[in-house]
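Before I ask anything, let me first share the structure, which is written out below as structure tokens.
A single protein chain has been removed from this complex, and every other one stays in its place.
And then chain A:
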Amino acid sequence: MSTYQIAGALRGGRRRVAVADPVMTAAGCVVALVVLVALLAPLIAPYDPNAVDPAAVYAGPSGAHWLGTDDTGRDILSRLIHGARPSLIAPAAVVLLATAAGTTLAIAAAWAGGWVDRVISGVLDVIFGFPGLIMAVVAATIFGPGLLVPVLAMSIAYVPLIARVLRNSALKERNLPYIAALQLLGTPTWRIWLRHLLPNLLPIVTVQATVGFGYALLDIAAISFIGLGAQPPQAEWGLMVSSGYPGILSGQAGQVLYSGITIVVIVIAFNLLGSGLSRKLLGEGL
């Protein structure tokens, strides 16, 4: 680790991380809990999430079904638990892909400068003009429903969100003397990127990815809500809101309520976690 890394954001961050942040801690716990639930879904779900029961359609909460059943008698709790997997994996894939591409483009633009920077920035500006949700809807309409296509489309749409912020940070970092020193020492460019530049950008990458995850989760849920994302009978939170929506009129709001609250809680948790990380790692709020 270089001197400048230590002198960077992480240094100050480490000092402040030690200070308790109850909100961030609570948000982190929620996120950890839901990830745990997703990992252990087959073990902890009381029922097969797709098992219908004509005799128990719209059953209310009971000892047998803690959160009741849906319009085909499926256990809502089991579907919520199993729904954590696609509901988390899809936005995670969006964030991972967008972060990988965005970070690479940001560093490349900052490093090369000149026309390369202008072209990359211009392309990012153009992509930034298209809302991710719209891109996903268009892509799913063209290529057919399912989670894969919206994930890819939204990954592209999310690249500017990551890259635009990172480019500025990368530009500042690139102009610091330690980079010039490393170049003078003959350090290969790839090594400077991977071993020096990237680690110093990690705090901001982490913050952007965390906040982006919340938005991506919401967008994926919206795609599934309109029928273009997860397909039945898959348990996925957005799809559960969609299939439970008509039941509201007849007083069967359980499915919408529980899946909707779950989405809201997780999105808020990721946003609070992102804000907390921003304060801790970057010394600034979002």
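Definition applied: a residue touches a chain if its C-beta (ideal position, glycine included) is under 8 Å from a C-beta of that chain, and two chains touch if they have at least 3 such contacts; residues count from 1.
Keep this in mind: contacts and distances are computed from a predicted model.
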item	value
Complex member absent from the view - protein name from UniProt, among "ABC transporter", "Phenazine antibiotic biosynthesis protein", "Putrescine-binding periplasmic protein" or "Dioxygenase"	"ABC transporter"
Candidate in contact with the missing chain, chosen from A:Val57, A:Ala100, A:Leu148 or A:Leu257	A:Val57
Option from A:Ser62, A:Thr141, A:Asn168 or A:Gln183 whose C-beta touches the chain left out	A:Thr141
Contact residue for the chain not shown (choose from A:Ser121, A:Thr206 or A:Gln231)	A:Gln231
Interface with the undisplayed chain - residues on chain A	50-52, 54-55, 57, 71-73, 141, 144-145, 226-228, 231-233, 242-243, 245-251
